[in-house]
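Can you keep this structure in mind? I'll have questions shortly.
Yeah, one chain of the complex is gone here, protein chain that is, but the others are all in their spots.
What follows is chain A.
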Amino acid sequence: MSELAIDREIDRSKMQVSDEIAIEITNMNKWYGAFHVLRDINLTVNQGERIVIAGPSGSGKSTLIRCLNALEEHQQGKIVVDGTELSNDLKNIDKIRSEVGMVFQHFNLFPHLTILENCTLAPIWVRKTPRKEAEETAMHFLEKVKIPEQANKYPGQLSGGQQQRVAIARSLCMRPRIMLFDEPTSALDPEMIKEVLDTMIELAEEGMTMLCVTHEMGFARQVANRVIFMDAGQIVEQNEPEEFFNNPQSERTKLFLSQILGH
């Protein structure tokens, strides 16, 4: 995969990592049946961090971030998101899900609702926001992702890149403190990847805490403050992007980088 050039200056003034802990994972293990997918994961994410998780397919990176909002259940260890521990208590799970936004590879917009309805659904039903206020918030975020004019169309009428930007706006309407991105550009045509990455960069510039599973190494290099490399369900290496790309330590990381950046 080639490295997509990010052709603009990134405003780093608000990209500050605070001391406040956003996510804390201790000794987390997960199995699919007998298969050990995640092994002894320990990870602390501070408020304001922008973390890119990279790794070969099947290494457990998607599973890891899906555990953070309980789309997948972990069997051992402890996950604390924004001060709330993920347990079997449904109230905790619903609370965390409404505080943590998630963007999927295949957008997962609701095709029977218009763009605006997609964006107002959760604020109205989960947050009990009055409809008018929810619609104003939704239009604000749709303007932010630069598609306010599509508000009354259905997802099926939009291009892939537009749909993914709507998905980002839909998550933002819940005013999350943390955003999770699960391969947000992998299902997109090359021409559309850039518009989605631009939206993500703007989000980073506003100081959002972000965890991105992505193969966009240009994004990792320029926006992330930490890159995590996973293989076989474990965190193999993590470092600042500069160090990670220029001076990888483990053999597995070197092999991975040479394969995705090598040509």
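Annotations
Note that a contact is a pair of C-beta atoms (placed from the backbone, for glycine too) under 8 Å apart; a residue touches a chain by one contact, two chains touch by 3 or more; residues count from 1.
Simple rule for what comes next: contacts and distances are computed from a predicted model.
One chain of this complex is left out of the view, and of "Amino acid ABC transporter permease", "Electron transfer flavoprotein alpha subunit", "Cytochrome ubiquinol oxidase subunit I" or "ABC-2 type transport system ATP-binding protein", the protein name its UniProt record gives is "Amino acid ABC transporter permease". Of A:His74, A:Arg170, A:Lys194 or A:Arg226, it is A:Arg170 that touches the chain left out of the display. When you scan A:Arg12, A:Lys78, A:His112 or A:Arg131 for touch with the missing chain, the hit is A:His112. Touch with the chain omitted from the figure is made, among A:Gln16, A:Asn42 or A:Gln157, by A:Gln157. The omitted chain makes contact with just one of the residues A:Ile41, A:Ala122, A:Ile147 or A:Ile235: A:Ala122. Contact between chain A and the unshown chain involves residues 69-71, 90, 94-95, 97-98, 100-102, 104, 106-112, 121-122, 125-126, 154-157, 170-171, 174.
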